[in-house]
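What follows is a set of notes on a single structure, which appears directly below.
Coming up: chain A.
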Amino acid sequence: MIRIENVSLAFGKTNILKEISVSIPKGGITALIGPNGAGKSSLLGLAARLLPLQAGDISVDNLSVSSTSGKVLAKKIAILRQDNHVGSRLTVRELVGFGRFPHSHGHLTENDHRIIDESLRLFGLTEMSERLLDTLSGGQRQRALVAMAYCQDTDYLLLDEPLNNLDMYFASELMKSLRNIADTRAKTIVIVLHDINYAGSFADRIIAMKDGQVVADGKPADIMTETALGGIYGFNIPVISVGGQPIALPFRR
Partner candidate 1 sequence: MSIAANQIGVLLATLVLAALFLVSLGVGAGDVTLFGLWHGTAELDLLAISRLPRTVAVVLTGAGLAIAGLIMQAITRNRFVEPSTAGTAQSAELGILIVTLLWPAASLGFKTLAASVTALLGTAFFLMTAHRLPPTQPFLVPLFGLVYGSVLGAVATLIAWQLDLLQYLSIWSSGDFSGVLRGRYELLWIGAFLVVAAWLVADRLTIMALGRDASIGLGIDYARMMQLGLGIISVISAVTVVVVGVVPFVGLVVPNLVSRLMGDNLRATLPVVAVSGAILLLACDILGRLIRFPYEIPVGTVMGIVGALLFLVLIFQPRVRG
Partner candidate 2 sequence: MIDRRLVFLGALALACMVAFMTIGLRGNLGFVLSLRAIKLIALIEVGIAIAVSTVVFQTVTANRILTPSIMGIDALYLFAQILLVFLLGGLAYTSLDAKLKFGVEVVALMALSLGLILPMLRTRLDMGFLLLVGVVIGVLFRSLHSLIARVIDPNDFAVAQASSYANFNDINSELLTVASLLTLAALVFVWHARHVLDVVALGRDTAIGLGINWTRTQVACLLLVASLVAVSTALVGPVAFLGLLFVALAERIVTTRRHSILIPAVALVAIIVLVGGQTLFQHLLGNSSTLGVVVEFAGGVVFLILLWRGSRK
């Protein structure tokens, strides 16, 4: 369980997060949604100890992120950030392999290779595994980075807008893979999404943030309503039902 208690964050006079308390129990996919600047990425960064905690506490399986050593946490929680500019000339396999670093410190074992192969397969990278990263398209690179995070083989996987740069096909493939991982390997996935329909279709739970606070929290069916979405985003978003699945239509006419 990721437990977030009274977490606040400020840069200068700007308050990014205000007294946030929320728990994410083990298992399933939790989607973080909300308008730009709501503080979703900051919250994720804090949970993965990429940003120092200013106020409050965050713990992962009762390990406080501020006092637990980085090595221990790296086996517990993996994160993929939004702006991943990789300038290194590495092959896809090498990059994904670095996800094993917390476990093997660079001396890859048979088991490591098995997990690397699995990650490559899972995210459709097997064919391009020997290619250099700078020869890949933006979407392929993005998938390689997700595979690397997965390869870290942690209970918790935090993904900050992983659908960036992906076309519709690969976006939906990636979401299906994540769903599959969550269901069959008992992984806990927290994912920041901009497209609320992906959140509505694939997540078990949606947490909506706005101005540094949690404004809505519940099952997709509870969040994917005209009233709830209108409150979160500040404009009217019609929701229709297609085959029992609520679909938001944030297109103004």
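Convention: a residue touches a chain if its C-beta (ideal position, glycine included) is under 8 Å from a C-beta of that chain, and two chains touch if they have at least 3 such contacts; residues count from 1.
How were these picked? Simply put, all candidates are chains of the complex that A comes from, given by their letters.
This is a predicted model, so every value here is computed, not measured.
Here chain A appears alone, and the candidate among 1 or 2 that touches it in the complex is 1. Across the interface of their complex, candidate 1 is touched by residues 45, 48-50, 69-75, 78-79, 81, 84-91, 94-95, 98-99, 101-102, 105-106, 132, 134-135, 149, 152 of chain A.
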